[in-house]
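Okay, so here's the structure we're looking at.
The other protein chains are all here in position, but one chain of the complex has been omitted.
And now, chain A:
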């Protein structure tokens, strides 16, 4: 099914406003975000009013109904500003809304989509102290409540983006003590963060991305009604989560391309201002090489972004291409911010300049939503499987 998304004219107008907002409002406030390690409340309100928390949510449920390509372009524009700004609404319009779309019942969509579109912050809990993407090690349990049709959850979730400010979490929990084929021992639950027994840990200290927070979520005999089970069926949680992964990878790729663009623009400015041997260092050919190589790679990532998202909107299975885009864009961003520090020279190592912040902020792109390594394996696995099928 082709996703037409929002009327292109309206979308262009929105993107135009967003570019202005990033340039005039978000970038000037970056210093404050970093200093206080939080997004100012006034800006958060503006972001809610602008509709950023509901971009991918259908119009009938209070969102904007963007298709994948439009969604990626918005993230790419946001990528030009500090990553914390994207982070705060990324789960709402990414994993959470996507899992609801893939697996939610009509009642769950009607309840939660309008709430997250209006700006109630969502988070997504799969990873645990003892397990990541491997569901076999998942320890969090959901047991039927003996006193009704509900569930009782126990366990700990780790590295959960937005946990400290979230109003709702989508939690993956084990509904069968044995590991079942196709991960059907895992189910997904919609957990209000103010439910008794839910608590969050102290936000973890990180290398970069100040203003964005991750923390543990502890579930201690959390009683949930039967309606909290996503889709109303056990055994589908992991599948819903996996179906949302393309979305998350495209988002990280788009963000990485946006940050790379920002870093390169800042390097161009610096190279023109900074003088050595009596002239701007931009005149030196080895500096030019770093700028030109960065430009080529960013352009390639932007082309990949438009291609993979157009394919996704046409209904193509983009699992391999979304992974390829995420790996390329995040690794590319790493190379670009490294060159940008080099262009800045000594100043690139100083906290006073932006270059070292870009360098630290970019590092996580190669890790979250699937490390480069696991995605390379996945890409190869699919290639080899396809080849074998063709031989039959």
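Note that contacts are C-beta pairs under 8 Å (C-beta built on N, C-alpha and C of every residue); 3 or more make two chains touch, one makes a residue touch a chain; residues count from 1.
Throughout what follows, contacts and distances are computed from a predicted model.
Missing chain, UniProt name from the options "tRNA uridine 5-carboxymethylaminomethyl modification enzyme MnmG", "Potassium-transporting ATPase ATP-binding subunit", "TRAP transporter small permease protein" or "Electron transfer flavoprotein subunit beta": "Electron transfer flavoprotein subunit beta".
Per the touch definition above, the residue from A:46, A:145, A:295 or A:331 contacting the chain not shown is A:46. Check A:10, A:42 or A:383 against the missing chain and you find that the one touching it is A:10.
In the full complex, chain A touches the hidden chain at residues 6-7, 9-10, 13-14, 16-17, 20-21, 23, 25, 46, 49-52, 54-55, 59, 64.
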